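The structure under discussion appears below in the form of structure tokens.
All protein chains but one are shown in place.
So that you can tell them apart, the chains are marked A and B in the order they are listed, and the count of residues begins at 1 in each.
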Amino acid sequence: MPKFQYAPAPESRAVVDLKPSYGLFVDGGFVDPQSGTSIKSTSPATEEVLAEVAEAGAEDVDRAVRAARRAYDRTWSRLSGAERGKYLFRIARLIQERSRELAVLESLDNGKPIKESRDVDVPQAAAWFFYYAGWADKLEHAGLGPNPRPLGVAGQVIPWNFPLLMLAWKIAPALACGNTVVLKPAETTPLSALLFAEICQQADLPPGVVNIVTGAGATGQALVEHPDVDKVAFTGSTAVGKQIARSLAGTRKRVTLELGGKGANIVYDDAPVDQAVEGIVNGIFFNQGHVCCAGSRLLVQENVAEDVVDRLKRRLATLRVGDPLDKNTDVGAINSAAQLARITELAQAGEDEGATRWSPACELPSTGYWFAPTVFTGVSNTHRIAREEVFGPVLSVLTFRTPDEAVAKANNTPYGLSAGVWSDKGSRILWTADRLRAGVVWANTFNRFDPTSPFGGYKESGFGREGGRHGLEAYCAH
Amino acid sequence: MPTDASAAERSGRLEVRKTYKLYVGGAFPRSESARSYEVTDAGGGFLANAAMASRKDARDAVVAARKAFAGWSGATAYNRGQVLYRVAEVLEGRRAQFVDEVSRGEGLTRDRAEQTVDAAVDRWVWYAGWADKVAQVLGSLNPVAGPYFDISAPEPTGVVAVLAPQRSSLMGLVSVVAPAIVTGNTVVVLASERRPLPAVTLGEVLATSDVPGGVVNVLTGRTAEVAPWLASHMDVNALDLSGAAVAEGVSWSALEAAAAENLKRVVRPAGTGGDAVEPDWWPTPGLERVRAFVETKTMWHPKGT
Partner (left out) sequence: MSAPALPRPAAAAEVDVDLASDASLRRFLHGLPGVDQVGLEARAAGLGTRSIKTTAKAWALDTAISMVDLTTLEGADTPGKVSALCAKAMHPDPGDPTCPRVAAVCVYSDLAPVAVEALRGSGIHVAAVATAFPSGRATRAVKLADTRDAVEGGADEVDMVIDRGAFLSGRYLQVLEEIRAVKQACTAADGRTAHLKVILETGELATYDNVRRASWLAMLAGADFIKTSTGKISPAATLPVVTLMLEAVRDFRLGGGRQVGVKPAGGIRTAKDALKHLVVVSEVAGDDWIDPDWFRFGASTLLNDLLLQRQKLATGRYSGPDYVTLD
């Protein structure tokens, strides 16, 4: 028993006013789905049903796309950039004003710790709208030619790991560039998108500019394949990304894909070791490891491997796993039973293949979906846990002897989203960063995001960038 | 130089004809399949036999391109610019040969062919000059909300498979190859099926300038036969389908679908809907083709004492 035991410090749920059921947000209002079917959104921490949401069928998607097209033709594409920008500023402010509510709802529906939804997801979402709001009337300065034009209707499909933030990453640049959108949130985390729909209403956003269609994979497919969608933006798994790329082959739809990763976090022997340990922890246990750019492969120089792993284990013993709404929780619930099964299966494969499994002592709640932070040592590049994206709190530790070997191992993957480098030697960091085939390289830090900073992958991690000036490219004809 | 029999009679000397081979990894092999096909002029007259590349030639070309990637992408931008400018110099020196090939192959008047070759050389020079400017134009310093240095810069995508335009056998070719390699990509280019000769000659130009072997690999043959192997190749990072327009038996949508298997970056052919047309290559391009084959890499580093 630790001497200093933190008493429960739960954030109040009272700020969230959930309805028992939600329709689709189409043309500025909530409508019942023609499909007549619904899905339940549950809290992964308790398995409690939070609300029922509509499952949009093909006809519902069509209705939403038609609303988006109408809004594009009649209002949004005719509005000046300055006016579009003012709507986005309004939305940004509303997100800030309702930040507590959004954060609690996000943690309820997703299972992520409240401190992350409060300190990362929600403020970042607001920041994205602020950033792109300012671009709306400055697009001619974006390096995309003298008169960048919107593409039309964007169909956007987002994942469950950062529901509101991914929505912001998608909607803010699309609207800034003059497109209208139909967005499908993830099946297991639709609620913050529906609250965002209310925010659009409060902002008096013209009807049809933003439409939210909830549902599962079939809904997403109907949206992506809808003939009147001009642009598809998807964040999710590489497998689904490939399906989308195939289904859009031969069309004139523009596509950006933000897919999986197997990020290498390289720790050289001269690393600032305490900060490196923090970076390793943040790299793989932030958001339960449900992060496409997670540093899921720790590549540590062999001459310091033992020390680094010892420090890491000591540090992990202080991680607090549990109630996502508790302000002291570091690691929350796994988002779904299906994801938990996948993590469990891959971790078992790690053991079966001979890697050494370790977790700190931690008591997991009896209901809900939980997985203790896990470290595998003695992992080699041929092990499945070193190659496949686990998308959970599971770290694989590999070693290297020389910088060349570090880079070769880091790049030895079909993915190319993120990488980390830890060293006190500037030239070695730059040398390494130059050679890493990854869209984001964090040197002496990890998992930092900013609306001004382009993010996206090489190779099978997808294509296109979100964030910064580069993020405008995805939503402009040029 | 291919020509008709009467020339030999007139000069009284039997001319030495040129063999058009593939250009792979800096060497000029015949197709491993030992096949060739007849290339004719615009009027149907025999010009030459060209090597008919097989899937294995495509495979070899991808291996050569991959091998050359580290060196070419690792060269300084200044160096790449110098090397590419050198290519333009050598192109200019072969002007007469290109004029002859373009004029016969595309059925252009001599004047028009000369203009075309001049424009192609100028286009090459235009792209050569971009080598050490692209990063400044496409990169950015990102003012993130925290004590971090945050910079984004374009990097080459990797190995780019290019279907060269079918009609514009030199101007079109230069317009698709130069933007890919200027940033450090290496290329496997499948030449215009019916007008492949300028592409092979370009290979000879590259071989005699300072371009390292494997940076550009030229295949000649049937687009419909070879393109699917390039489109589905898992070690090819990007696919330029410009030459799918008016190519016999080629479905660009099937090629794009095959490219999805490893999420290649795909440049679709010009046109609307499922149609593909070959665009006019003459207008000065923008940076679209350069942008298509670069990856933006963002790097973060804390700022502290």
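The criterion applied here is as follows: contacts are C-beta pairs under 8 Å (C-beta built on N, C-alpha and C of every residue); 3 or more make two chains touch, one makes a residue touch a chain.
Since the structure is predicted, the reported quantities are computational estimates derived from the model, not experimental observations.
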Sole contact to the chain not displayed, among B:93, B:147, B:249 or B:286: B:147
Chain not shown: contacting residue from A:119, A:345 or A:404: A:119
Listed residues A:328, A:359 or A:411, member touching the removed chain: A:328
Subunit B residues that touch the omitted chain in the full complex: 146-148, 302-305
Residues from subunit A at the interface with the omitted partner, ascending: 2-9, 115, 119, 270-275, 278-279, 318, 327-328, 424, 444-445
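Keep this in mind: only the chains that are shown with their structure count from here on.
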Distance between the centres, which are taken as Cα means, of subunit B and subunit A, whole angstrom: 37
Residue numbers on subunit A that touch subunit B, as the complex places them: 127, 143, 145, 238, 241-243, 245-246, 249-252, 257, 259, 414, 416, 429, 433, 436, 438-445, 448, 450, 452-456, 458-460, 462-463, 465, 468-470, 473, 478
Contact footprint of subunit A on subunit B as seen in their complex: 137-138, 140, 142-146, 148, 150, 152, 157-158, 237, 251-257, 259-263, 265-266, 268, 272-274, 286, 288, 291, 295-302
